[in-house]
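Have a look at the structure that comes next, please.
Every protein chain but one is kept in place in this view of the complex.
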Amino acid sequence: MVENRPWLNFLAHAVLIAGVLAVAFPLYVTFVASTLSFKEIMQVPMPLLPGSHLVENYSQVLSGGTTTGSKAAVSHMLVNSLVMALAIPLGKITISIIASFAIVYFRFPLRMFFFWMIFVTLMLPVEVRIIPTLQVITDLKMNNTYAGLTIPLIASATATFLFRQFFMTVPDELAEAARVDGAGPMRFFWDVLMPLSKTTMAALFVIQFIYGWNQYLWPLLVATDESMYTTVIGIKRMIVGSDAANEWNLIMATAILAMLPPALVVVLMQKWFVKGLVETEK
Amino acid sequence: MKIKNLAIAWLTFGLLSANAHAQTEIQWWHSMGGALGEALNGLANKFNAGQKDYKIVPTFKGSYPESMTAAIAAFRAGNAPHLLQVFEVGTATMMAAKGAIVPVAKVMGDAKEPFEPKAYLPTVTGYYSDLKGNMLSFPFNSSTVMFYINKDAFKKAGLDPNKAPRTWKELIAAAEKLKASGQQCTYTTSWPSWMHIENFSAWHNVPIGTRQNGMGGFDAQFSINSPLHVRHIAMLGDMSKKGLFTYAGRTNQGDAKFSSGECAMFSGSAGAQAGIKKAASFDWSINFIPYHDDVKGAPQNSIIGGASIWIMGGKKPEEYKGVAKFMAFLSQPEIQMEWHTSTGYVPITRASYDLTRKSGFYDKNPGADMPVRQLTNKAPTENSKGLRFGNFVQGRTVIEEELEAVFAGKKDAKTALDEAVKRGNEILRQFEAANK
Amino acid sequence: MAAVSFRDVRKSYTPELQVIHGVSMEIKDGEFIVILGPSGCGKSTLLRMVAGLETVTAGEIAIGDRVVNNLEPKDRDIAMVFQNYALYPHMSVFDNMSYGLRIRGLSSSEISERVNRAAEILELKKFLDRRPRALSGGQRQRVAMGRAIVREPQVFLFDEPLSNLDAKLRVQMRAELQALHRRLGTTSLFVTHDQVEAMTLAQRMIVMNAGRAEQIGAPLEIYARPATTFVAGFIGSPPMNLIPRDGKLLGIRPEHLEPCAASDAMLTIDVDLIEPLGADILVYGHIGDRDSARVAARLPADAKVQAGKLAVRYAPGNVHWFDQASGRRID
Partner (left out) sequence: MEKRVVFRSAWLPYVLVAPQIVITILFFFWPAVQAVWFSFQLQDAFGLKTQFVGLQNFTALFKDGNYLESFKVTALFSVLVAFSGLAVSLLFATMADRVVRGALAYKTLLIWPYAVAPAIAGVLWAFLFAPSIGIVTYVLKGMGVDWNWIIKGDQAMLLVVIASVWKQISYNFLFFFAGLQSIPKSLIEAAAIDGAGPLRRFWTIVFPLLSPTTFFLLVVNIVYAFFDTFGVIDATTQGGPGQATNILVYKVYHDGVKAADLGGSSAQSVILMVIVIALTVVQFRFVERRVQY
C-alpha cells in the first residue's frame, strides 16, 4: 500500500478475520449440531463442541432420512442433486454454444428475431412464471422426471450471451483459415471453436453446477415423489414433514451434505468460479 | 456406451416389472411421515397380504398441503392417485371438485361393500358428509386439540399437578404462579387458528361462520369477530404482553416447546402425545381444553382435525372395486383399534372405541381416551359439527396473520378479527365464484 | 498450378456501395502477382474473392479452366496466408500445418511426409510440437506459410503476410518468399500496400485505387510509364513531382532533377527542407506560390544545396505528361 501504517494493516487483518469467522460461524454450528444426539441438541444452550454422534447421524440420514419426518434416504437425494447439477450445466452449455454459433457465424432470415427471443428470456425469471410453467410440465407429463427437473432450467440467455461475446473475440481469420483448409461449419465448430471455448465452458460449468445443485422452487414443485427429491428439498421436507419436533441433528447433517459438494467446487475450482461469475454477470 | 447399456437395463427392468403386475395396483398418496407412516404401511401390508387381487401402494407426499398440491397437479396431468389423504381444511375444496372425486358412499354402494356412516362418531360423520348425510370421504386419521401440562413444573410452582386448569381463569392463575416460580414460558399453543378459533368456537357452541359453519353452502360468511371471540383473543394478547403466553408459530412448533420443558402448559394435537412421550423428561398429563365458565353451554364438544381419504375420479371400475374392498378393510373395528392404539389418533367408530375400552387399553394408558371423550362430550350442534369453508388453506393463513398481529401487540383483537372476517369473506366469495 | 483469370469482376455490398468496379486480368500459370494499393482500395477484397471468402457480385473468376465463382474455398484448390497468420492457437505447429490435409483425408504417412518437407524448407523442424504462442513473429509467419505449402495448391494467396513483422525481418522474409516461389513455381497472388514489397516481389503487379485496377504490368514498366497520376504518385519514393503546365500535368521523378546554373534552370525550387541521407540528398520545396506545386528532388551527395532558390533541370526524355482532369497519361 501507499504508506506504511502498521495499525491500518492490523485493522485490515482484524476486520477480515472477524469477517471470515462471522461468515463461517453458521457452518461451524451446523457441523457441531450434526454430531450431537437429539437430546443434546434440544438443550439450551446446545454444546458448542462436536459430539460423538457424527457417524450415527450421517449414516442415518444417508440411508433413511429422519426418523420422524421424511424417510427418504439422503444418499439418493445426493444422486438426484448431482444429476441436476450436471445435467443443467451440460444442457445449458450445449444448447447455448450451438445457438450462439449459429447467431454469430451464420446470416439467415430471422437471425435477429431469434437473438432477441433469447435475450428477452433474461427478463422472465422462473419465479414469476412458475405456475404456468408447472402447468406446461404437467401437460407434458414431466412431473417427477429428471427431464422435468432440468430441461426448463437449461434455456438461458446468460450462457448464450457469454458464448456470443466470446465468439466475437475470436479472429475472423481463424474461421477463414478453416474454410480455406476445407473445414465446413461443424468441423470448424468442433476442431477450432470448441477447443478455444474450453475456459469459457469450464467457468460456466462451475457457476451452473452450483445453480443446478441449489435449485429450490422448481424441484419443490416438480419433484413431489420422494424418489425425486434433491438434497435441498429433502431438508425442507424434514422440517415440515411431520407432527413431531424437528430432528435438528439429522437436519444439520443433511445440510452439511447439501453444502459440501458445491462448496468444494467453488473452493477447488476457484479460478473458473471467479471467471464464470465475473463474466456471466447475470 | 455405458449410457446405452444403462438404458437397455432400464428398459428390460421396466418390461419385467410390467409383466409382474398381475394385481390391480391402487395408488394411495398420504402425508404420514415417520412412525405414523410406518403404521400406515402396516395397514397396507396387512391388506395386501390378506388377498391377492389388489395391491395398495402407499406413497408419502410430504405435508398435507404438499400432497394436496401434488394431487391437484397430478389430476390436471391426468395421473392422479386412486386415494388421497386430505387434511380437514381441504375438505371444501375437494367437495367442490365434483368431477375430480367420487363420494365414498357411491363407491361402496357400487361395489356392494358394507358401509354404515352411522357407525362413526357424529363429529366425524358431520365433518365429512354433505347435508343429506352422504359420506363424501372416508374418515381416516382424526385427532382433536388437547391441553397438556407439565406436572413437574406444576409441583415446582406449588400447584397441584393432578388438577390441570379447567377454565381460562384457572389457566391464567396457574400461569402467574408458574411464572413466579421462574418458568420462562407458561403457556403455548400449536395450530393457533385450529385451537383458538375453530375448536374454541365449537367448545363454546358459537358459530365460526354462517350457513352451519359453511356446511350449508358456499355463500357462508365468517363470524369469528363475535364479542366472545374478541374477548378470548384479547385475553391471549394480554397474556402475551404479560409473558404468560408464548406464541410458537402457525403449525406444530409448540409441541417442541412443551416436550423440551420450556413451556409448562400447551394446547396441541392429540397426535402430539407420541412425540412428547419420546422427548419429554418430565411427568405430564393430557386434559380437556380450557373454557370460559361464564359462557352458557360451554364446554360443548371439540371438533376434529386430521385427515380423511378421498377417492379420486376417472378410474376403472375394477380399481374402484379394490378401493371399496380396502375401505371395508379399514372399517373393521379391529383395524381401527390397531390404528388408534398405535398412532394416538382418535378411534372414529363407536365399535372400535368400545373394543379398545374392552381391551383394557385405556386402563393401561390413562388419558388415552381423553380425546374421544372430549369429542363426544355432548351431542354436536350446528356450531360444533365441524366446518367447511372454501379455500380454507388461505382462510387459515389470513386468520393466523391477524392473530399474530394481536399477539405481537400490533393490533387490538377487535380490529384484527374484523379484518380477518373481511379478508376471509373475500376468499370465500372468490371460491364461491370459482365454483358456481 | 494454374492460371487465374479475372473477367470484369465486380463486388458491391449494397447497390450504392460498390467496392470493386470491374477488374479484368489474366494471370499466367506460375506467375507471382502483387496487388498493390492504399488501404481501402479493394485489394484484399479482390484476393478474398479468389479465395472464396467473399462472393463475386458480377463477372467471373477462373482458376485453371474452372470458373470458381460459386465454389466453396475448399474446392478451389488454393491456400492462403493471412495478415495475422490465423494459426489455430490450441494446435501444435504440426497440427496447424496438417489440419487441411487431415480434413482432405490424406494418409498419415503422406501428411507427415508433406509437413516434414515443408518444415524443412521453412526451417521449422524443431518447432513442430510447439504451440503458436511459443513462437516468435517470424516463426509464426513461417508456420502460416508452411500451412499453405503443405497443401500443394494451384494458387497461393497472400494477404499482407509481412505487415506484422519488423522492418529487418520483413526484408529477410521477402527474400525467402522469392526463393520459395522460385523453388515451387506456384501461381501466387500477393496483396500489400508497401510499394517496396511490390517492386521487389512482383513479376507483374496490379495497382489498385478505389476499387479499380489503375495499371497492370511489370514493376519497372509501371515505374517507368505510370498510367495515371495516382500510379505516378503511389510508386516511387519520394513520389513523382506533378507540376501544372499549359493545362496539363508535367510529371518528373525526383531523381531525374539535377542542379544547374540559374540561367539553365528549367525549374526554380523555393527550398523548404533539406535532408542529407548520406548516399544522396533530398530537397523539398515549392514552385511559385507556396501552394501551387510541391516538388522534391533527389540530388547526389556532393551537390551543394542551400536554403533559398535551387535551380534544376531535367532531360526531356524523363518527362511524363498527364491530363489534368482525368489524370491519365498522355503519350
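The first chain written gets the first letter, and so on, giving A, B and C; residue counts start at 1 in each chain.
The rule we apply is simple: a residue touches a chain if its C-beta (ideal position, glycine included) is under 8 Å from a C-beta of that chain, and two chains touch if they have at least 3 such contacts.
Predicted, not measured: the structure shown is a model, and the values here were computed from it.
Colleague: Could you tell me which of A:Leu54, A:Leu82, A:Ala102 or A:Met194 touches the chain that is not displayed?
Modeller: A:Ala102
Colleague: In the whole complex, not just what's shown, which of B:Leu159, B:Leu178 or B:Ala256 touches the removed chain?
Modeller: Only one listed residue reaches the unshown chain, and that is B:Ala256.
Colleague: For a quick check of understanding: of A:Asn80, A:Thr133 or A:Ser197, which residue touches the chain that isn't displayed?
Modeller: A:Thr133
Colleague: Footprint of the hidden chain on chain B, which residues?
Modeller: Chain B touches the chain not shown through residues 65, 69, 72, 75-76, 93, 96-100, 185, 240, 246-250, 253, 256-257, 260, 262, 391, 393-394, 397, 400-402, 404-405, 407-408, 410, 423, 426, 430-431, 433-436.
Colleague: In the complete complex, the non-displayed chain touches which residues of chain A?
Modeller: Interface with the chain not displayed, on the chain A side: 1-3, 5, 8-9, 11-13, 15-16, 19-20, 23-27, 29-30, 33, 41-46, 48, 94-96, 98-99, 101-108, 111, 114, 117-118, 120-125, 127-133, 135-136, 151-152, 154-155, 160-161, 164-165, 167-168, 172, 175-176, 179, 184-186, 188, 210, 213-217, 220-221, 232, 235-236, 239, 248, 251-252, 255, 258-259, 262-263, 265-267, 270, 273-274, 277-278, 281-282.
The rule is simple: only the chains that are shown with their structure count from here on.
Colleague: Show which chains lie in contact with chain A and also with chain B.
Modeller: Common neighbours, chain A/chain B: none found.
Colleague: Find the most central chain, measuring centrality by the gap between its CA centroid and the centroid of all protein CA atoms shown.
Modeller: Centroid comparison flags A as closest.
Colleague: How many Å are there between the centre of chain A and the centre of chain B, using C-alpha atoms for each centre?
Modeller: 38
Colleague: Between chain A and chain C, what's the gap in Å when you average each chain's C-alpha atoms?
Modeller: 56
Colleague: Please set out, as single numbers or ranges, the residues of chain C touching at least two other chains.
Modeller: Within chain C, no residue contacts more than one other chain.
Colleague: Among the residues of chain B, which are close enough to touch at least two other chains?
Modeller: Counting only residues that touch two or more other chains, chain B contributes none.
Colleague: For chain B, which residues are in contact with chain A within the complex?
Modeller: Listed in rising order, the residues of chain B that touch chain A are 33-37, 59-63, 66-67, 69-70, 73-74, 76-79, 251-252, 255-256, 259-260, 262, 269, 271-272, 274-275, 278-279.
Colleague: Which positions of chain A touch chain C when the two form their complex?
Modeller: 171, 173-174, 176-184, 187, 191-192, 195-196, 198
Colleague: Give every residue of chain C touching chain A within the complex, in rising order.
Modeller: Spelled out, the residues of chain C in touch with chain A are 48, 51-53, 72-74, 78-80, 82-91, 99-100, 103-104, 147, 151.
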